[in-house]
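First the structure, in the form of structure tokens, and then the observations on it.
For this depiction, one protein chain was excluded, whereas all remaining protein chains were kept in their positions.
Then we have chain A:
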Amino acid sequence: MKLQNKIVYILLTAFLGYTLLFSGFIYYSISRFSFADFYKRLEIRAITTAKIELENPTETNVVQQLRQEYLEVLPNESHLILEDIDKSSVLEDARLDGYQNGFLRAILAEGLATYNTQNTFVYGTLYQTPDGREHLVIISAENYFATHHLAYLRNLILTSLAIAFLLIVVFSVMFSRKIIEPIQNIIRKTRKIGFENLHMRLEVPGSNDAIRELSQTFNDMLNRLETSFETQKNFISNASHELNTPLTSIIGEADVTLSKLREPQEYIEAIKAILDDAEKLQSKTQALLLLAQTGFDGKRQKFGKVRMDQLILDVKETVEKIQTHSKISLDFSLLPESPLMLKVLGNEQLLHLALSNIVLNACKYSDGKPVNIALGAMEGLIVVIVKDNGIGIPPEEMDYIYDPYFRASNTKNHEGYGIGLPLARNIIRIHDGELKVSSKLNLGTTVEIHLPRGNFQL
């Protein structure tokens, strides 16, 4: 069953059950009350009638007057008085033929009894005059209230039940739709995300509820997926490129050497060159292997204490090794006094990878112009700013800079794969941080990294 229908049914049963119970209770208690009330009225009439007819008429003048003045005549009211009855033989009396036997017996046994057929209510009692004689008084009348008012009440309740049913159906359908809608949105969005657009994320709603948690969990999962995906891609493309260069030179060297017979000295030189390249190849494979082993062995990355100032110095060193002509200047002028404020809970290899990617990009696209790195800390946050004076990013392409393999239109003269920035952003995201890029074409790019401070004690 669809979840929406389920919600509708549950709401319908709950609300309908409640209204049915409620209106049933009201109908039952009102009709009970009207019956009891009517019998009470009949009782008063029976006693007054008996008093008027059986006792001294002169004394009962007042009672008769009262009765005529204050007791309204009930519809179809009639009464029967059997004077001075003999309890054993009274049942054979022909005047009692119209009444139920059980009712008559109940009067004789208990002194009073009531019953009703359709709308006619009958009240019977034994009346004892002061001289000790017993009389049977039976009074009957039509209950106008029961016939008309109760029917009206019943109709009223039924119509209101019908209206309530309609209202509940409309309400529960709307309610269930409202509940289901964000989930269906998530489903629709998640369906769109596939291997080729893994960078897409679900919208996180502003309200603080389970839906928000759900989409955040999805996004976190996507972050992790994308990062590992792209690291692997990055790794493969880097590896193949790096390995290809020495291999080509080995093959070329061997090819040239084998093209004709040579002097032993030439062979020695050629083999030396090949050995040189092979050694380079080996050191590269070892480095790649190390890269693959650190962090991305399929297990969850280990998070530990990372000091950001140390990390930045390491990154600077690494970048200067790779891009020998780069000028990197550090601005630690706003370094906080307490070293605790510089510690991030994170994975050093990953953060190093992210930061060095950003700094490498900055150096690559600024053609030897200086690149500035600054570090500062504020309440619970650590800010790293990487600012270059390079070629910048065209403003209309800013939206795509996090798409893997996207390269801005002005980067044709620079080698690259378009993986560094998305990878860096994912690593920052894994650390609950934020990466902001602002850029002016041909003037430079500023990258701001915000990382939450780790909760460490001295």
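The rule is simple: a contact is a pair of C-beta atoms (placed from the backbone, for glycine too) under 8 Å apart; a residue touches a chain by one contact, two chains touch by 3 or more; residues count from 1.
In this text, contacts and distances are computed from a predicted model.
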*Assuming one chain is omitted from the figure, identify its UniProt name from "RNA polymerase sigma-70 factor (ECF subfamily)", "NAD(P)H-dependent oxidoreductase subunit E", "Paraquat-inducible protein A" or "Universal stress protein".*
"Universal stress protein"
*Of A:V8, A:L202, A:L222 or A:M341, which sits in contact with the chain we cannot see?*
A:M341
*From the listed residues A:L126, A:A377, A:A408 or A:A424, report the one that touches the chain absent from this view.*
A:A377
*What residues on chain A make contact with the chain left out of this view?*
329, 331, 333-338, 341, 369-370, 372, 374, 376-379, 381, 383, 385, 387, 389, 392, 438, 440, 443-444, 446, 448
